[in-house]
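Just passing along the structure, written as structure tokens.
All protein chains but one are shown at their positions in the complex.
Chain nomenclature is as follows: A, B, C and D, assigned in order of appearance, with residue numbering initiated at 1 for each chain independently.
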Amino acid sequence: MKHLRSMAALAFVAAALNPAYAQTGKPAEIGMGVFTFTSGPAAAYGMPGRNAAELVIEKINASGGIGGVKIKPIFVDEGQGTDGVVAEFRRLAADSNNQAMIAALSSGNCLALAPVAEQLKMPTFMWNCDTHQLFLKDRYQYVYRTNSSTVPEFIASVLYLLSVNPNIKTVAIINPDYAFGRDAGLIFKETLKALRPNVEVVAELYPKLGSPSFNTEISRLAATQPDVIFSNLWGADLENFVRQAAPRQLFERSKVILALGESVLQRVGTLLPDGVIIGVIGDGWWKSPHAQANAQAKDFIETYRKRFNEYPVFPSFKMANTLYAVKAIYEKALATNKNRWPTREDLIAAAKNLKTETLTGSLALREDNDGLVDQIVGATVKDSAHPFPVMGQMVRYPASLLTPPVGTDPIAWIGKLKPDMLNTLPKPGAYK
Amino acid sequence: MTLRHIIGLALIAAVLPLAVPWLGFVFTLAVGKGLAALGVAVLLRGGLISIGHALYFAVGAYATAFLMRNDGINEFLLLLLLSTVVATLVGLVVGVFMVRYRAIFFAMLNLAVSMVFFTLLSKMYHVTGGTDGLRVATPTLFGFAPSRVQFNSVLQYGSLILMIGAALIVDRYLRSPLGEALSAVHSNEVRLEYLGVSARRVILIAYAASAALAGLGGTVTAFAVGHIVPELSYWTISGQLVLIAVLGGIGGTPGAFIGAFFLELVRTFAVGFAADAWNVIIGIALLIVIFFLPEGLYGLLHRTGKQGSTP
Amino acid sequence: MTAILSVRDLHINFGGVKAADGVDLEIFPHELVAVIGPNGSGKTTFLNLCTGYISPSQGSVTFEGQAITDLRPRQITRRGIARAFQIPQLFTGHSLIDNVMLAIAAQRGIWQPFRPLAQREYLDEARRTLGLLSLDEAADLPTATLPEGMRKLADIAIALALKPRLLLLDEPTSGVSTAEKFPLMDKIVSVLRAGKITALFVEHDMDMVERYADRVLVWDAGRVIATGAPGEILRSADVLERVIGVS
Amino acid sequence: MLRLEQVRVRFHDQIVLRDVKMDVPASRTTVLIGRNGAGKTTTLRAIMGVLPLENGRIWLDDVDLTGVRSHDRARFGVGYAPEDRRLIPDFSVEDNLLLPAIALRLAGEERRRRLDEIFNLLPEVAALRHRAGGVLSGGQGKMVALGRALMVGTRYVLLDEPFQGLAPALALSYADTLVRLRKSRPDLGLLITESTPRLLDKIVDNSLLIERGEISSLARKAA
Partner (left out) sequence: MSSAYIPLIVDGLADAALIFFVAVGLTLVFSVMRILNVAHGSFYALGAYISVVIGLWLTGRGGPVLGLAALVISPVLIAVLLGPLIELTLLRWTYGRPEALQILVTFGLFLILEDAQKLIFGVQPYSQDTPMQILGITRIGGIVYLNYQLILVLMAVLVAVGLRLMLKRTRIGKLIVTVVTDQELAQTLGIDSSRVFILAFSLGVFLAALGGALASPTVGVAPGLGSETIVLAFAVAAIGGLGQIEGAALAAILVGLTRSAAIYFAPEFQPVAPYLVMLAVLLVRPFGLFGSIGLRRI
């Protein structure tokens, strides 16, 4: 009896805790889970994303929100581990106030969350999931990628490299040891093989994500003396690598490609000599002609710099562009529905084949839910206006030329690339 | 006594999610961790502390993923059984070496083996998916393919049945000659040898049993989350399992589950209210329990229960 | 008559100290043998060597015709040698009766994961064993709380529960008050006689030796220096000088 | 006068000393006789303060030692040589001897004086001064342990089973050393535990018998 009573009491408390039941019509606010790393070594990349989210959501809310409804972000730290992330996603998804998710940063979490989102029928926009495996085997209705994938991102690195150094013989790779790093290594090698079959890969190192020291790897790279060192290290790993490798003159002996280098330019860029190839995996470069020509972008950059005491890096733009894309999707759905508040299904229907302007260019969502974004690559150059180097000799490769068509196997598609492809593309320095 | 408490806990865990659905998932995770912590608690009976049992937790989870992916086995109950068997076998093999060590060395060697396993899971990208991990699809149930939502309910209630079953079986085991011999290892191994009993064999059986429990817990977790990563075997998870066992109280088998439910709930709320400080909360809770509640949370329940029953 | 235990040329050193220096001896069935000698003369080491706790550097131990020299304590125990210790070796987390039941379970086969230890059969037998040494009152007390004298008895009860054919007792009455010594030893000896158990006991109290032992082994510096009936040994001047400390 | 009043000590949940009353006069040799487990060692450890008293007091002249922490008791000039010699194996014999002097921060001069005194009394130890503590034989170790106790013990020295584990010849020579010590340090109070007190015949002033944690006086043990 006593047990029963306490059970009833518990149930009551639980019911009281339970958020309001599903509403019809316009909600009081749009709950939105925002997943990014705010702890761990990956936070060096995740925090700029979070900062941008805060800022953009403030701006959207200040201008009346989406269709008159304000966004209420719920930030989730991916640093807690995948099971925690999935648990949190489920918890947020169970709350009908939450209508969309912005997830996630790491490809591991993306791969874990995508099927969950599908199960729970939760519209989810992948703000930073680059791994091409996301849509490789699985088809999703509720999952969209609002940025580019590894395939165009690292093909772009090779194209730029071959444009500036056509006669390379040997390359070494140092990437983080997970899907993103492995995919990038594979794409880089396959593209090289297709375009310059006689280039030899002399070393492939995959240090664990979050390694504090790369000193032995640096020695090995120095001992191997390759013409080119390619790396898609990022976050604190990339900072550490640059800090440890630069004084040991690694950047002077070999041509180095830091495919995600722009994100650390303001922090450790002064250690880099001129001419290190730098990527933004996408088009999110704050000093790009597109961004500088866009008033909203300039405002974003200025506010960001004032608040966070640095310029937004490309992860900030990935997040900002995703949020503006989600806003565009809502607006499209509202327009289609004649201002009836969109259901989740309405939302994903609106996302299909969306084309929208972003702060740094444009984003197109294809029928396979993948995003098309141009790729900017450049090389370090000193800039008197800033205490850190910026990207010079830039090129902007159009997304359409670098992205495999819907339904093709990307690696097989890369294998079919022709060396004369380089002639048809814009040249370094062309993007001014 | 055990029966009453464990069924009470299961009832609460069954009823609460009716009002707050997402708690169902949290509770399923708690059962998964609780099973593994129960394994750790079994070893603690023998005075052995393992800071490496996340190894078996992960073995169970990865066994499930591999069996589904490579062997095409999709039947839920069969997967539970086979994954537990795999974890038990790994436990037996590793256990043969572990039983030679005691105290700190036992703890550290378990840690080392689990870290080797963790590193291999992270490094063998082409086999294990590296740090990205592997997906665990929705299994079939007696040949039927349930929807994910249906399966989640099955898992949620099924895991509570597993919890009751595991608690009762372990309780029986700990009261048996073999189980009592395990705590005898702790208090006087020399005497045990002088009874003609091999302390190592007693420990080996306990070790295999604890691996089985951890493996079962890992499998439940794998099904619940639907995606598994090497972090499942990282040493901080092992530490958490010991923490759960001690937090709950190793005095009785429900302790591990009480500890697990407590931890998962605290974690869930902490993520919302003090995302950056949830470890602090857990750490302080742990220290309070150690210094002020030597019998753990279960001891607390036990004590108030006793007081209540005296007229 | 053939010996139940025979020891040949046993040697062991600890950091230069010869704890066994060529020990030769035989124990015959149904004997009650006392072992005397000064502290540090190697008596406990001898028990450790016979039961496999340490291995001799040289020599052999044979029990009932089979070599047990390099066996481990549990293997030797299973062959029928039980031991009670100078410092009682008890399971301190368990009650006294649980201690005895564990011994009974060990003797009958411990590998039962799902039957309770506290089953009728074991309980009855454990109570009977405790009764033999008048320990039944304390059956349910945790062993950690027992006074030293009772702990010694508990240790012996555990050894008896194993139904050994040879029992080694290391100072069974040390820590027991003088008044209680004789009644206690009376009980032990009657159990031994009733069970036809051969026994060897290390003892410092010569009155005990005189009264209970069939034979005495005199130990000094790792060797057996004399053996014989108590009456004759305890009157030997050499033994008195070396062991008892009277000249 | 070192005096124990109603000292009760519990160890592992058992009462080992039952309200012990004992006087250990200065300038005298007191021998505490008893069997294994009777409480001899416990008595010494209680005096040294490494076991807490459940009841009772320990006085050193008019100082109540009961509240003095273990390591501070050495300051009162009470030295202790445990039964197993317990030297620091890595330290030389001389360093082992000097340990208490270092701990108590004795002045260099005083250290030398005490060391010389010990070497005079124990010439065999002087010969070993540069050997490591870990390589000594049992008998040598006992001597060093005695020397170490003397380094602290200006007023009292407590010796636990000094002949335990010594071969007869060594035991005799150790006993001779004690006789010399008795002569050279007439003011010193000695408390020696022993299960075979015969070797102490020459120096014993007072024999006490301890049994089951209780002490009774004993004129001389009858042979």
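Convention: contacts are C-beta pairs under 8 Å (C-beta built on N, C-alpha and C of every residue); 3 or more make two chains touch, one makes a residue touch a chain.
All figures in this text were calculated on a predicted structure; none of them were measured in a lab.
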item	value
Residue in contact with the excluded chain [from B:Leu9, B:Leu29, B:Leu44 or B:Ala61]	B:Leu44
Touch residues of chain D, complete complex, unshown partner	45, 48-50, 69-75, 80, 82, 86, 88-91, 95, 99-100, 102-104, 148, 152
In chain B, positions touching the absent partner	44, 47, 49, 51, 97, 100-101, 103-105, 107-109, 111-113, 115-116, 119-120, 122-124, 190, 235-236, 239, 242-243, 246, 276-280, 282-284, 286-287, 290-291
Absent-chain interface as seen on chain A, which is shown	37-41, 43-44, 47, 79, 204-208, 210, 212-213, 215-217, 219-220, 222-223, 236-237, 239-240, 243-244, 247-250, 271
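Quick note on the criterion: only the chains that are shown with their structure count from here on.
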item	value
Furthest chain, CA centroid comparison against chain D	A
Between the pairs B-C and C-D, the one where more C-beta pairs touch	B-C
Central chain (by mean CA position)	B
Interchain centroid distance [CA atoms averaged], chain C/chain D, Å	33
Pairwise touch network: line, ring, star, complete, or other	line
Pairs of chains in contact (touch as defined earlier), listed by label	A-B, B-C, C-D
Chain C contact footprint on chain B (complex, rising order)	169, 172-173, 175-181, 183-184, 186-188, 190-198, 202, 205
Chain D residues within the chain C interface of the complex	12-15, 35-38, 137-138, 161, 164-168, 195-198, 211-212, 223
In the complex, chain C residues that touch chain B	51, 53, 72-75, 77-78, 82-83, 89-94, 98, 101-103, 105-107, 110-118, 158-159, 162
